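All protein chains of the complex are present and in place, except for one that has been dropped.
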Amino acid sequence: MSDPPPGAFDGHAHVYPLRVYYEDTDAAGIVYYANYLRFAERARTEMMRSLGLNHSGMMAEEGVVFAVRHCTADFLAPARLDDWLEVVTRITGLRGASLGMEQWVRRDGADLVRMSLKLACMTLAGRPSRIPATLRAHLEEFRNRNDP
Amino acid sequence: MSDPPPGAFDGHAHVYPLRVYYEDTDAAGIVYYANYLRFAERARTEMMRSLGLNHSGMMAEEGVVFAVRHCTADFLAPARLDDWLEVVTRITGLRGASLGMEQWVRRDGADLVRMSLKLACMTLAGRPSRIPATLRAHLEEFRNRNDP
Amino acid sequence: MSDPPPGAFDGHAHVYPLRVYYEDTDAAGIVYYANYLRFAERARTEMMRSLGLNHSGMMAEEGVVFAVRHCTADFLAPARLDDWLEVVTRITGLRGASLGMEQWVRRDGADLVRMSLKLACMTLAGRPSRIPATLRAHLEEFRNRNDP
Partner (left out) sequence: MSDPPPGAFDGHAHVYPLRVYYEDTDAAGIVYYANYLRFAERARTEMMRSLGLNHSGMMAEEGVVFAVRHCTADFLAPARLDDWLEVVTRITGLRGASLGMEQWVRRDGADLVRMSLKLACMTLAGRPSRIPATLRAHLEEFRNRNDP
């Protein structure tokens, strides 16, 4: 496939672009609040892929998944149909078995939603697991490159 | 849990009630078209449960799932926020490895969406499978009770 | 329609029951994290309806909607396909133009997700609005009945 992967590191953080489609909106004419969490997960997936990590590979080779344990979201302003948004993703903490992240959804440079998340590394059976060394190395490298 | 399962056989077909929430609607103020397929799948699940069949049990004990192979949908009139809908489900065909169904979404007796589906019985590895005998007996009993 | 509305006040809080369907789960075999926010919104809608308030009516008669401004979620344990869950909803704060709520998703009495939310009353044009007096009276009555 010749298309570039969506999203890229912009020198400060990973930036993932997306369009707002009908499926994302609700009868109030704005993006439904839970859907920002879907946008954020797409962005985390592409951030990981930009480091050479994908979910299927992590499951098959390392036997782990990352699960969101804690999430805080501030909804500052609504996005609307046809908007072109960016989700900005940074790693703010890296511990033995968990990961801290900050993510923003912005439009034309203005923040619409600000999120803070804690993700735990889990075995496929659902038990907490240390982050495998190869994963950790990639995540550390990203954290060191992104803004603190 | 003391709540009754949602939906019941009404003497002609299985009838599953549901409310339209914000998540189901879009910026056009109506239920997003793909969401009727979600409603229909909820109704099929409860129809199966009313026969004593549930997905987890079928996977664990029989090693099979039902996958939608073909679906036709006619969207006659839109549902809206706060509507109380019913999904009507009938089995119209039962073959060795597949199942034909008709489903309607209606509001106050008027049909909004009419669907016709073919589901295939599959192993967990994704291969076609004959419908196990115990499942078949339950499905046949339902088909014989519902309107032709 | 003769079906009772889903959910009821149990003497301490509003309790809304729901089944986990395929649409709610993901390839990790568990309920996708953003979907708990959909469940919570369904429960808030039914809590409001149990007070005689519905979205369409509030929009048409009072010209307001409630928008989630802030949300914190702790994901303690995963829900799975076919689970029968309850969403518990309480009002924890009621101010001039906003509402504080706590919501839990639980299965067999064990909490799976704990959420805390702040909702703002908005005009249809998206401006902050005081909560209209009739709405406020209903919400206050509920807050006084539910556990502090």
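Quick notes on this structure:
To keep things simple, chains are lettered A, B and C as they appear, and every chain counts its residues starting from 1.
Keep in mind that, in the parts below, contacts are C-beta pairs under 8 Å (C-beta built on N, C-alpha and C of every residue); 3 or more make two chains touch, one makes a residue touch a chain.
Just so you know, these numbers come straight off a predicted model, no measurement behind them.
Listed residues B:Arg69, B:Arg95 or B:Arg130: the one in touch with the omitted chain is B:Arg69.
Counting over the whole complex, chain B has residues 27-28, 33-35, 37-38, 41, 55, 65, 67-75, 78, 126 touching the chain that is not drawn. In the full complex, chain A touches the hidden chain at residues 1, 3, 5-6, 17, 19, 21-23, 38, 41-42, 45-46, 54-56, 80-82, 84, 86. Interface with the hidden chain, as seen from chain C, comprises residues 22-23, 25-30, 32, 34, 80-81.
Here is the rule we go by: only the chains that are shown with their structure count from here on.
A complete topology is adopted by the chain contact network, contact being made between every pair of chains. Superposing chain B on chain C by their CA atoms means rotating through 180 degrees, a value rounded to the nearest 5.
Of all residue numbers used where chain A meets chain B, over half belong to both copies. The two sides are thus made of the same residues. One inter-chain figure worth recording: chain A and chain C are separated by 26 Å, centre to centre, where each centre is the mean of the chain's CA atoms.
In whole angstrom, the spacing between the mean C-alpha positions of chain B and chain C is 27. The centroid of the Cα atoms in chain A and the matching centroid in chain B are 34 Å apart.
Looking at chain A, one finds that residues 27-28, 34 touch two or more other chains.
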